[in-house]
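Left out: one protein chain. Kept in place: all the others.
Up next is chain A:
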Amino acid sequence: MGCAEQESGNGTTDGKKEQMDSGSAAGDAVLACVRCSKLARLQCPKCLELKLPRANGAFCSQDCFKAAWGSHKVVHAESKRAVIRADNPQDQIAEALSRGWLYCLQKGQHRSGRAPNFDWTGDLRPYPISARRFVPENIPRPEWASNGNASAEQYSELQNSVEIKTPEQIQRMREVCKIARDVLDAAARAVKPGVTTDELDEIVHEATIAAGAYPSPLNYHFFPKSCCTSVNEVICHGIPDARRLEDGDIVNVDVTVYYKGYHGDLNETYFVGKVDEASQLLVQNTYECLEKAIAIVKPGVRYREVGEVISRHASLAGLSVVRSYSGHGIGELFHCAPNIPHYSRNKAVGVMKAGQTFTIEPMINAGVWRDRMWPDGWTSVTADGKRTAQFEHTLLVTETGCEVLTARIPTSPPVFPWLS
């Protein structure tokens, strides 16, 4: 993964310490000791036996291994997950529960062995989720990694005014967004009927930490997983679980990674096997909505215009725009000013300026725009249970227009027919 692209290397001062970054992501030749971050030469035998990712079980010495055993062995319990292969939903759920997977409740703060009640809006149901994935100790983490609390972000001055980033900050943004792109592409390659969204999460998680980055969603306000996987009627913030993707599903994978103090955020909606025509049109229209919105981004444009463009394109196709979630500023904070609604006639504040970075991430529905929240406190679904799609990029306003920091790269898998 990520072995190919290194275009943006011009003009930066750093890069001394990072020579091995792309290398470590690609051929896992160099691993750091989980405990002390020194070069690792040994690995945990149990991890080997369970075929667990080596990054989580690498140690420099027996001493470090012994010392870390208490916290390390959790990884093995987690790994009881392996892959869920039962054929029908009942067996799948039973199998997941038997492995200790549980249903997520209360915004991720509680788990339960019993499925919650809800007047589900469509056919989709929550499945049990696996245990929390492990992030090696040497990877720098955002404030919420340990306790779910993002109060520094919440009360930051950057919630009120939009930052103009310095060339150094912009370089960091490019770097982190490139990692995020590679990570998402890794997930995209794995999408096919029979794969569980938990497996997609595992791929995202492993690819992220292999690049030395932290998966931003993990424990953000107690979100339990390393990415969001939103299937069919799920608008956004779907939690990766034991459900296997079915032929004809659409699934959005939303990835954010945190690297050297900056976040990069993007998502795409994929087809699982053969998808009906209405869903294809929905996904393509959503892709175009984002494209058209990006096309207007340049200094001097009011943020409120973004919603006008998206709303126009969606309604031309008889589709509706989700109003409860918006694009957001991004950088050292995961979410900050500006707030960029995707619907028309919004009162968004401010004018775009060169050096600002933010996301645009339209969510477009086949039916009504209204959303409902599942009992897990995260999963947002369409009120009428019809399908919904989303695409997202992290953007940088430049002097003349904009740079799509999370743009597709030549190695990105060719999964969208309209691009070929």
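One rule holds in what follows: contacts are C-beta pairs under 8 Å (C-beta built on N, C-alpha and C of every residue); 3 or more make two chains touch, one makes a residue touch a chain; residues count from 1.
Assume contacts and distances are computed from a predicted model.
The complex appears with one chain absent; UniProt names that chain "CobW C-terminal domain-containing protein" among the candidates "RING-14 protein-like protein", "CobW C-terminal domain-containing protein", "Tubulin delta chain" or "Cytochrome b-c1 complex subunit 2, mitochondrial".
Here one chain is not drawn; of A:Leu48, A:Ala278, A:Ala295 or A:Leu419, the residue touching it is A:Leu48. In the complete complex, the hidden chain is touched by one of A:Ser37, A:Ser71 or A:Gln154, namely A:Gln154. Checked against the full complex, the candidates A:Asn117, A:Ser146 or A:Thr400 give a single residue touching the omitted chain, namely A:Asn117.
Listed residues A:Ser324, A:Thr398 or A:Thr411: the one in touch with the omitted chain is A:Ser324. Touching the omitted chain from chain A are residues 29, 41-46, 48, 54, 59, 62, 65, 69, 73-74, 76-77, 80, 100, 102, 105-107, 110-114, 116-119, 131, 150-151, 154, 159, 220-221, 237, 302, 323-328, 335, 339, 341, 343-347, 349-351, 361, 370, 372, 375, 383.
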